[in-house]
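Before I ask anything, let me first share the structure, which is written out below as structure tokens.
The complex appears here without one of its protein chains, the remainder shown in place.
What follows is chain A.
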Amino acid sequence: MSNTQRDNGSATSAEAKKTDPRMNEKKCSWASYMTNSPTVIVMIGLPARGKTYMSKKLTRYLNWIGVPTKVFNLGVYRREAVKAYKSYDFFRHDNEEAMKIRKQCALVALHDVKSYLTEEEGQIAVFDATNTTRERRDLIQAFVKENAFKVFFVESVCDDPDVIAANILEVKVSSPDYPERHRERVMDDFLKRIECYKVTYQPLDPDDYDKELSFIKVMNVGRRFLVNRVQDYIQSKIVYYLMNIHVHSHSIYLCRHGESNHNVEGRIGGDSELSPQGKQFAHALRDFIEEHKLSDLKVWTSQLRRTIQTAEELGVPYEQWKILNEIDAGVCEEMTYEMIQKTFPEEFALRDKDKYHYRYPGGESYQDLVQRLEPVIMELEGQGNVLVICHQAVMRCLLAYFLDKSAEDLPYMKCPLHTVLKLTPVAYGCKVEMFYLNVEAVNTHRDRPLGKIPRDSDLIHRRNSYTPLSSHDQVKRPRLYSAGNQPWLPLAPTPTALMPEGRPSQESLCEGIDFDSSEVNTGCVRF
């Protein structure tokens, strides 16, 4: 997908857009075509109002549906500039020295936003900061106007002290600002920090000052919303998403159907029945559910026999969803990989080149699957405890959403038979527990082929698309500085400093645990 420079920072950028080939190009990605100008989402709210939680979740969702999105967390930039956080005094509005630093950080962050949206093929930038004053928001709006971006504000308002306290304990105590992690001291200092912001907080005023802006005000963790002037499709999707997510605790269980007869024969697709081992797994699954005493567990299956047979053994009501059906392999349905390689050698090779975008002739691609599964994700966000009995490719897509995996990694995620994954939201991410139910099954996994496969033009694009980026990619990117300005911040930031809230990078969290490795894990993996 070509990307002409749209940044010339003036009114002529609108002109440039008219001749921008990207506008005339046949955009085929179903989600991305709607956004012509890039959008900056600006978070607003006092500390501990869930801004970062919403930023990260929204970013994960947008990337999953194919809209390249990235979070820019101002706290990270501030921690870069001011190596050691001492106390809440830094945030006092009369602390001139600090105010200068904070403003400079905002400018650097905005500069990075501009680079991402104009040079790095980003579509949406989420500017995660308090942005509580009109002055700050006017600054951002000037920036946005100068670059012909769209802007959408997301304000989180909460006056429930219990919610705020819980937030502080959940995410602030482990922040790099508080290395000693002493709970009372953290709580005390953080509450004082919030007070500093309250003095100058000017909430969005929908009746007068801010009535022309596009925004959503989220009140009391989603009990109430005010939505003003939604401009386009992507803003409407963002609103719908924010209105559907919840913070209450629930767990999602993902597993595949029991081993099927086709699995045993090495055939893909089809609509075969469970093998004897598969039936055993269904029994084991029933015991598993009883063991875990899951109250009000909803069970969902696809409309293929093997998942329904699995669910039948559980003896509880279940719901059939056609959209949970396995990826349609088109002309390759019910063949073994050997047969495919023999009968359609070109197709076989193409699939290995770009497994995510590759569409089976007369069938689907992983990318199509993601689009198909979006309503499932939306429903899962709104539900309590759910067990989804599905299929390998489907499970990979769902898992990639929860674990923020990129399009490159998604088709190679390990989803073995007879293994249940339990996902529990925790802090900003998702905790994964893997339960192998001790019933043998064949291995249906094909690893990523070795060696670098060149992504060249002879790959048949059945349609163009954006490659979704996962939001944890951002730590690897070097930061750019405005031309002509000496970087006054040190040049080589350490990875931990770049992680929002100083959470250790996901690499180090997963030390020793390779989710994609060939051994089956039974440990608990924290992402």
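Here is the rule we go by: a contact is a pair of C-beta atoms (placed from the backbone, for glycine too) under 8 Å apart; a residue touches a chain by one contact, two chains touch by 3 or more; residues count from 1.
The definition used in the following text is that contacts and distances are computed from a predicted model.
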item: Chain excluded from display, named as in UniProt, from "EXT1C protein", "Pescadillo homolog", "Ciliary neurotrophic factor receptor subunit alpha" or "6-phosphofructo-2-kinase domain-containing protein"; value: "6-phosphofructo-2-kinase domain-containing protein"
item: Option touching the unshown chain, where A:Q309, A:Q392 or A:T444 are the choices; value: A:Q309
item: Contact with the hidden chain (one of A:V230, A:V247 or A:V264); value: A:V230
item: Touching the absent chain when the full complex is considered, from A:V82, A:M243, A:V264 or A:L350; value: A:M243
item: Residue of A:Q320, A:T336, A:N385 or A:S406 touching the missing chain in the full complex; value: A:Q320
item: Contact set of chain A toward the excluded chain (per top definition); value: 23-28, 30, 33-34, 206, 223-230, 233, 236, 239-240, 243-244, 286, 303-305, 308-309, 312-317, 319-320, 322-323, 333, 362, 368, 371, 379, 382, 462-463
